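Just one protein chain is left out here, and the rest sit where they should.
Chain naming follows the written order as A, B and C, and within any one chain the residues start at number 1.
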Amino acid sequence: MKVRILVRLKNGVLDPQGQTVRHALHVLGYTQVKDVRQGKVFELELEGIDEAAASRLIPEIADRVLANPIIESFDWEFLDKA
Amino acid sequence: MKVRILVRLKNGVLDPQGQTVRHALHVLGYTQVKDVRQGKVFELELEGIDEAAASRLIPEIADRVLANPIIESFDWEFLDKA
Amino acid sequence: MISEEILRLHNLTWEEYERIVALIGREPNLTELGIFSLMWSEHCSYKSSKIHLRNLPTSGPRVIQGPGENAGVIDLGDGLAVVFKIESHNHPSFIEPFQGAATGVGGILRDIFTMGARPIALLDSLRFGPLSDPKNKAIMDGVVSGISSYGNSMGVPTVGGEVVFHACYSHNPLVNVFCLGLAEKDKLFYARAGKAGNAVIYVGAKTGRDGIHGATMASAEFGKETEHKRPNVQVGDPFKEKLLLEACLEVMARGLIVGIQDMGAAGLTCSTTEIAAKSGTGIRVNLDFVPQREEDMNPYEIMLSESQERMLIIANPEHVSEVKEVFAKWDLDAVVIGEITQGENLEVYFKGEKVVDVPVAAVVDLCPVYERPIRKPANQASLNFLDIKPLSFSQDFSQTLLDLLSHPTLADKEWVFRQYDHMVQTNTVLLPGADAAVLRVKGTKKLLAMTLDGNGLYCYLDPRTGGKIAVAEAFRNLACVGAYPLGITNCLNFGNPEKPEIMWQFSEVVAGMAEACEAFEVPVTGGNVSFYNETEGVPIFPTPVIGAVGLIDDYQHLCRPGFQEEGDLIVLAGENKEELGATFYLQQKFGIERGLPPAIDLGLECRLHEFCRQAIKEGLVRSAHDLSEGGLAVGLAECSFHSPEKLGFEVKLTESIRPDALLFGETQSRIIMTAKEKEFNKLASLARKFSVPVRKIGRVGGESFSIEHNGTKLVNLQVKEAFTAWKNALEKAMAIG
Partner (left out) sequence: MKFGVVIFPGSNCDYDTYFVLKEVINQPTVFLWHKEHSLDGVDCVILPGGFSYGDYLRSGAIARFAPIMQEVIEFASRGGLVLGICNGFQILLEVGLLEGAMLRNKNLKFICQHVWVRVENNRTPFTCLAREGQILKIPVAHFDGNYYAPEATLSRLKANGQIVFRYCTPEGVVNEAANVNGSLDNIAGISNADGNVLGLMPHPERAAELLLGSEDGRVIFNSVIKYWEGR
């Protein structure tokens, strides 16, 4: 079973990386890019666990380990449930 | 218009980040996690550009700026086409 | 079954192949061929350079280990030894700047701690193309962050180095990294196998398909296609290496191991064969036990992989479980993969089959040695011809000085070293930016000084003189902080050795270096050769980089480069001559890269250094700074920039030479000192003792730079303006957009 977890800075928290990428894109002439936010993606391969249990496990892992709730929020999804 | 670009290490390229997270999860008892790959996510807000043009622009930006094509590959999708 | 095509892919010639067949008495299989191709590559075998390197002096009373091991070792006294070495990672850094430079740092660190030393300092010598090209900017940005990432994470301070820009390095950056470690003199470790039956233990990261053919890649000239056809790039894991460092030093301290060898550019191949060859034993390994990161790896891949952060340890079987415990403590794998044998072969097993069986001596010691043809380039004479008479020297010298100071090559390098943790380990006494980095040795009164120096243009125009100057300049930098040289390591960056002109440059540079080392009576304890630095047939300047290590016996005899106090005398030791060939000034102001580099008198140079150290020891000088690129005017400006209060100066000169040669000429054997007025007589008589000319040329003070020549004001510049230009130039050049 594969899941994908996206961790992003919360709205309102300054994102210096995103800002720098945006600036770099503008310098290169990509002015259509109005805003950039940068975050992290984790792809986890799970074994020996069913869908329901995974649906409880993933938010726990994300909240406890992968994201820092003071500055970050997360989303997740199954990539395949095999 | 919003797009999301996922940048990940190519298969076979060592992923120290993912390995370290995996190790930490195991120590915490999350042994169902067989593998972890860590990557980056970029969310771009585009303006003054239509869908077709964006579909050409995004891969170009991803290849030139967001990803390091030597060790990373990318995927992208529209989040909304407004 | 071995075709011409396969040989070509392995960078082996037909003659070399025939030699392999003769040595092993049959045709090699593919894995065996891979093993030979790695170990017989230029990178590992030094087949083109060996006969020249033999001319370097390598012995001396303090030498514990000269060339031939992972790093050189010099006796420091107090039961301590310094272990140091330099390595290039030029090609990988061009392909992937961040990872290329990072793994370069990882590799040199392993070379040092393999010997039982704790790395205490890194220095980096970097050369890039002009920053006006965004590609060069990206390479530099990646290289600097790669070094920063790996070194900082390891907790080894990067305390110095050099950064030089020239078009010849545009598609061929030079990334040379130096590391120095400290060890107890009687607890050094070497690549030794001990007796038959000893266990061969694999420790550290798992093996993947990283950089297969990396060592072969480092020995092949760059072509356009490299831009597209990128080989498998290695990714560094500094965290794992930090654990490896601690675990290795722990098993060594506990006396649990017999020998150790890092897995560098040639991975398992190099470590297994070298350990056995150095001890005259055989070695047997079973690849099924090698920890693997990827699936379905074949013996060829496992033997040739360049995965980072791995080591091979030899231990008495009785100690294996304790070794494993130590590695487990640090969360690392330690797996017995084989044993030392009584035979003389490397035997490799895979899935129950013997897949390799070759004599280790053939692999390690019997690589052909080439005496490649040498020819002086046809255009050398015309390159050396320079008539400076037609060059106008009526110009705004203040502006010229400002221009030179704000060229990235001469400008402040803070943009670079601010990204390096240069203070971790709390030993750094002289921070980056000074003539040499200076570190204290905890528990003693001693200070160690280190510097990296090279000048490609000098070597291009006159490789022999360039080689001498590279050594002399490095030692001059040591002398200015009060240190005497203990030894050098060197990295020789050259073009394609199959071209006789390149081999001429190489042999001349090495001869020049040898002559200088002999004059100073300082040994060469190791180094590295990087050939094939060419892009589309155009070679870089021949660029030797000297890594010099010096000692100050008592920390009270440390001298700094910056002006100390208003009113101090400025004293010039050495003489100003009319030498403009090969100068930075001609290159920048007139676009001229011709003529001859400044002459060097090694006898005078030695005496100058002796004098400088003695004057520092006797407390006669308050600051000392050597003159090199940019000459007197740039040197004086630097003394001001390094002074805590940014003091200006007033200098009056009377030589009857061209004013531009006076200001910007790069005559050798010169040091700017400052002294109290009342000490000058003592200083002058000390100088006479060493037959070194010294002379008052001005005074420290004021808020401007003022240089007068026979009553004419040549330079009049506000310190603030010059400082700002010098300080901000690199940051500006590196800004995005």
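Odds and ends about this structure:
One rule holds for everything that comes next: a contact is a pair of C-beta atoms (placed from the backbone, for glycine too) under 8 Å apart; a residue touches a chain by one contact, two chains touch by 3 or more.
Quick caveat: nothing in here was measured; it's all calculated off a predicted structure.
Among the chains on display, the ones the left-out chain touches in the entire complex are A, B, C.
When you scan C:S3, C:T426, C:S656 or C:T712 for touch with the missing chain, the hit is C:T426.
One chain of the complex is left out; on chain A, the residues touching it are 13-14, 16-17, 20, 65-66, 68, 70-71.
For chain B, the residues touching the chain absent from view are 16-17, 20-21, 24, 27-28, 38. In the full complex, chain C touches the omitted chain through residues 145, 148-149, 152-155, 237-240, 242-243, 330-331, 417-429, 431, 440, 442, 555.
One rule holds in what follows: only the chains that are shown with their structure count from here on.
Contact topology of the protein chains: fully connected, every pair of chains touching. Between chain B and chain C, the centres computed from C-alpha atoms are 37 Å apart.
Taking the mean of the C-alpha atoms as each chain's centre, chain A and chain C sit 41 Å apart. Within chain A, residues 24 each touch two or more of the remaining chains. Listing the residues of chain B that touch chain C in their complex gives 9, 12-16, 19-20, 23, 68, 70-71. Considering their complex, residues 95-96, 98-99, 205, 208-210, 230, 232-237, 239-240, 293-294, 307-308, 331 of chain C touch chain B.
Residue ranges on chain B touching chain A, taken from their complex, read 6, 8, 18, 21, 24-25, 28, 30, 32-49, 54, 57, 61, 64-66.
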